[in-house]
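Shown here: the complex without one of its protein chains, the others still in place.
Each chain gets a letter, A, B and C, in the order it is written, and its residues are counted from 1.
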C-alpha cells in the first residue's frame, strides 16, 4: 500500500499528495515532512551533501516500516521518497506523507517515519565544503533518542 | 513573518512550500498538515461541507498564534491557509507549514498549529447531506483535549 | 464615558445566526447591560429566535472586539460583540 522510492531526481510534493489521495474521499488529513539541505553544519558552510545508500536493503526496509506504521496508526496511505546523490543547500532530501481519517494518526505516523528514516534506514551523508574537502556526517545521539521514543517498532 | 490567508480558492502545497523556502538555505525541515473533506460524518454520507468564519477575527487570531509558535519553536517560517465556502468530499480545507532548522521543532509546531486551528480559530462547519438537509458540526471534546496539551499558548 | 453615543455591534455566526435571523445588528448599549452575561439576558427575551439561539448558554461562545471573552467580560459603547457555537475549523 505504501509508495516507497529512492531516487536521484527531485520530487514534487503536490504531485505526491495528488497520487496518494487520488479518488479517495475517506481521508481527513495528511501529515507531511520535507527534509532539506542546510547551508551549514556545526557552523561551517557546506557546498553540497552527497547521500549514499545500500540499494538492496533500503527500499525493502522502508516498505516494512511503512507497513508497520500503516497498521499502528490505521493509515489510509503512506508515501516515502528519499533522494540520493549530490544535493546542494536548499534542495529537498526526503518526503514523508501519511494519510489517515484523523489528524492525530496522520501526524504521529509522519513523526514516527521520519524518526525511523533518520536512525534506521541505510543512508549516509557526506558533507562537502567550499574547498572541496568533505566529511561523513556523524550520527546524532538526539536522533537515536527520538527513535527510541517509539519503542519496539523503530528497532 | 507568517503567511496567513483565509480564502475560497484551493491551494497548491508545492507552491506554498516554494514560497516559504524561496532563497533560503538555513531550513532543515518543513512540517506540513493538509486537512481534507471526508465523505461521511458519524457514518452518514455527506455531499458537501460549508465553512463559515468571522472575517475580522480569523486572520489576526491565526497570525498571533503563528507568531507564538514561531517563537516557541524557533521557526524560520510558517504558512497557514484555511479555505471557506462550500467544499465537496476530497477537497483540501486547511494547510499548515512550519519550517525550522530541525525536524522536531517543525513537526511540533505543525501539530500545535493544527490543534489550535481546530479548537480556537473562529470557523464553523456545516455538513450537507444528499437530500439537501444539513447540520452544523459539533465541536469534539478530543479536539479540546488535544489543544489543552499545549498549555497556555493555545488558550 | 465620553463615548456613550457609539452603538454596540452584535454579530451572530453559524446556528446562532440562523436562529436569530440576522448576521449583524447595531444598537446603543441598553441600560443595565455592563457585561456579556447581561447582554445575553437582554437578547434572550427579545423574541423566539433569540430565545432559541440562547436557550443552551453552555453552547454559546463570545468574542468582544475580536477576542474570545468570558460571560463576565465588561462591555463598552462601540464594542463589537460576536456570539457563536464552539468552533469547528481545521
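For the reader, a short list of remarks on this structure follows.
Everything below uses one rule, namely that a contact is a pair of C-beta atoms (placed from the backbone, for glycine too) under 8 Å apart; a residue touches a chain by one contact, two chains touch by 3 or more.
The structure presented is a predicted model; accordingly, all values stated were derived computationally and were not measured.
Among the chains on display, the ones the left-out chain touches in the entire complex are A.
Considering A:5, A:86, A:102 or A:126, the position touching the chain not shown turns out to be A:126 (whole complex). For the chain missing from the display, the contacting residue among A:66, A:93 or A:107 is A:93, taking the whole complex into account.
Taking the whole complex into account, subunit A touches the unshown chain at residues 35, 51-54, 56-57, 60-61, 82, 93-94, 114, 117-126, 136-139, 143.
One rule holds in what follows: only the chains that are shown with their structure count from here on.
Between subunit A and subunit B, the centres computed from C-alpha atoms are 23 Å apart. Each chain gets one centre point, the mean of its Cα atoms, and the points for subunit A and subunit C are 49 Å apart. In subunit C, the positions touching at least two other chains are 90. Shared interface positions of subunit A, i.e. residues touching 2 or more other chains, are given as 103.
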